[in-house]
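Once you've had a glance at the structure underneath, I'll fire off some questions.
The complex appears here minus one protein chain, its other protein chains still in place.
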Amino acid sequence: MTLFQRLKTAAEAEWSAYTDHSFLHQLEAGTLPKAAFQNYLIQDYLFLIQFARAYALAAYKGRTLADITQGLRGLSASVEETELHVRLCARWGISREEMEATPEHPATVAYTRYVLDAGMRGDLLDLQVALAPCVVGYAEIGARLQPALDANPDHPYADWIAEYASDQSQQLATDAVADIDALGERFLPEGRFNEVAETFATATRMEAAFWQMGLETPVGAQTLG
Amino acid sequence: MTLFQRLKTAAEAEWSAYTDHSFLHQLEAGTLPKAAFQNYLIQDYLFLIQFARAYALAAYKGRTLADITQGLRGLSASVEETELHVRLCARWGISREEMEATPEHPATVAYTRYVLDAGMRGDLLDLQVALAPCVVGYAEIGARLQPALDANPDHPYADWIAEYASDQSQQLATDAVADIDALGERFLPEGRFNEVAETFATATRMEAAFWQMGLETPVGAQTLG
Amino acid sequence: MTLFQRLKTAAEAEWSAYTDHSFLHQLEAGTLPKAAFQNYLIQDYLFLIQFARAYALAAYKGRTLADITQGLRGLSASVEETELHVRLCARWGISREEMEATPEHPATVAYTRYVLDAGMRGDLLDLQVALAPCVVGYAEIGARLQPALDANPDHPYADWIAEYASDQSQQLATDAVADIDALGERFLPEGRFNEVAETFATATRMEAAFWQMGLETPVGAQTLG
Partner (left out) sequence: MTLFQRLKTAAEAEWSAYTDHSFLHQLEAGTLPKAAFQNYLIQDYLFLIQFARAYALAAYKGRTLADITQGLRGLSASVEETELHVRLCARWGISREEMEATPEHPATVAYTRYVLDAGMRGDLLDLQVALAPCVVGYAEIGARLQPALDANPDHPYADWIAEYASDQSQQLATDAVADIDALGERFLPEGRFNEVAETFATATRMEAAFWQMGLETPVGAQTLG
């Protein structure tokens, strides 16, 4: 069993609450309101900017040139993904200016800053474990929603599903799982498993809260509810 | 006008949403459900642990021995405050073990990690500005709720109001305002005011979300709603 | 006058000690012992790895996507430069394995960790000011040594001089000066000039100590002398 698999098993309830969230059921069925999706897309753009910082942190935290180069790859990919996101949002009638003028929702702040702080406080394993619910979870979700896309080529959220079901996304997830295994051998004595599992569970809860925000909160609202 | 006053004026809507929050009206009137208050107290304990780390960060960020000593004072005070909190919670029937076993709510994560990240990414001013809605806001709220306590010595939330209405709490707030002024002269060219104001407004929104959590979420729940 | 020019003027003695160092006079005259140059090259490789981390830190510290992208460019360039360095060293009979097995000299540790700490403790301006003696100084030195290369195409250190006299190196320095000016407007009230000037002067002293190491210390020696 990979370390990622162990972490997922230890956080089974949190992982289900995240990957089986009502936001995703509505997205899969195509019934998710357009405004909810737009709201999510905008916050996801703000999210990606912080994720780019998290990969920069991974490069800073590197002990070897190989570590640094791996962080650089994640940072480059994140910066490129923000550009893809701008184009995706443009098709949904959202301009870059609108996105950049939107305040970060508490749910966006919660997950992104949790990752950044877990990584700065801890080691490279803490950082990658906090990133994993996003990197690996989105690929798992994409693969699960692919049949909905196959059944309906006019699916309103086809672009989104296709992106995370793509071979590239699946490969990123596979690489992340292998990376966590390698970091586990380097940084994780058995006695610290519970600590790392708590980081993983917390990060997963923050991802669930991010979907919940998509369902409940109009853009720019001040509260979590 | 102090820099703090300017920041508060620039974030007028966010400051009102925070300091006039329904949680506080119910707390003032004594109608806040006990479970909501207990939930808030537990999360506030988890919050304080991260705030201690934020003051440690202030000491790390110091350029002079005076800066370091000021961070040390904040760190000592935060660690002491966690002990006071344990005693306060004991009176409400909550044990330290229960608090430490409670997962951090996304709203707790959002504000605390926002402060830690703002401080690590930026300078001492960014850090103190992100802390200010808590330090200064709680004193402002305490002073405003004092008459409710005077009118009813059996007020169910007397301890809480008395703590933040106390001279010590008012002095801490006065010191924080003076400190932000001094840091502003050191670190803030006029052109960066908007950037710092955005940090203050975001931190204030995270505080409002923290009250909202108190109203809406049973302990340990997985989502923001 | 640019902010960089002001910083250089304020650290005139330190800047001269660095850019007029005996190591450079010997390098220019072609009389620098080969072993001294090899020792320098090896330490410079170890230095570059830490500099890559410093650019990663710049990306982490970014407030905007533009900040992050700029850090990414510096990080990519640093990682590429380590590869160029490996090829340069190969021509001098030094393998990558030998470089990676060499302990960092205290002078290498001093400058690189000073930059990393100045950047983490402070803001983006502190980081770029600490990097500037390297980025801008090497281009200034390269331009000044170019005539020695023109006069002797068989100059033993032709590669090194050509690299830092190159248009690319000069452009990097010009960009760094402009970047420091822009960061100065963002982060530097006049009252903090002395603090930033001290960072620049200290970083410049660490660069001079790095040349001194080249003259005095055999590879792997344990002391500064």
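By letter and in written order, the chains are A, B and C; residue numbering begins at 1 in each of them.
Assume a contact is a pair of C-beta atoms (placed from the backbone, for glycine too) under 8 Å apart; a residue touches a chain by one contact, two chains touch by 3 or more.
What you see is a predicted model, and the numbers here were worked out from it, not measured in a lab.
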(request) Have a look at B:10, B:68, B:148 or B:162 and name the one touching the chain we're not showing. (result) B:68
(request) For the chain that's not shown, point to the residue among B:59, B:143 or B:182 touching it. (result) B:59
(message) I need the residue numbers on chain C that touch the omitted chain, in ascending order.
(response) 13-14, 17, 53, 103-104, 106-107, 109-110, 113-114, 116-117, 120-121, 201-202, 205-206, 208-209, 212-213, 215-216, 222-225
(request) With the missing chain put back, which residues of chain A would touch it? List them for me. (result) 60-61, 63, 120-123, 185-189, 191-192, 195
(request) Would you write out the residues of chain B that touch the absent chain, in ascending order? (result) 49, 52-53, 56-57, 59-60, 62, 65, 68-69, 71-72, 75-76, 79, 82
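Simple rule for what comes next: only the chains that are shown with their structure count from here on.
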(message) Based only on mean CA positions, could you tell me how far chain B sits from chain C in angstrom?
(response) 43
(request) With chain centres taken as the means of their Cα atoms, state the distance from chain A to chain C in Å. (result) 37
(message) Using mean CA coordinates as chain centres, what's the gap between chain A and chain B in Å?
(response) 29
(request) Two or more other chains in contact with one residue: find those residues in chain A. (result) 53
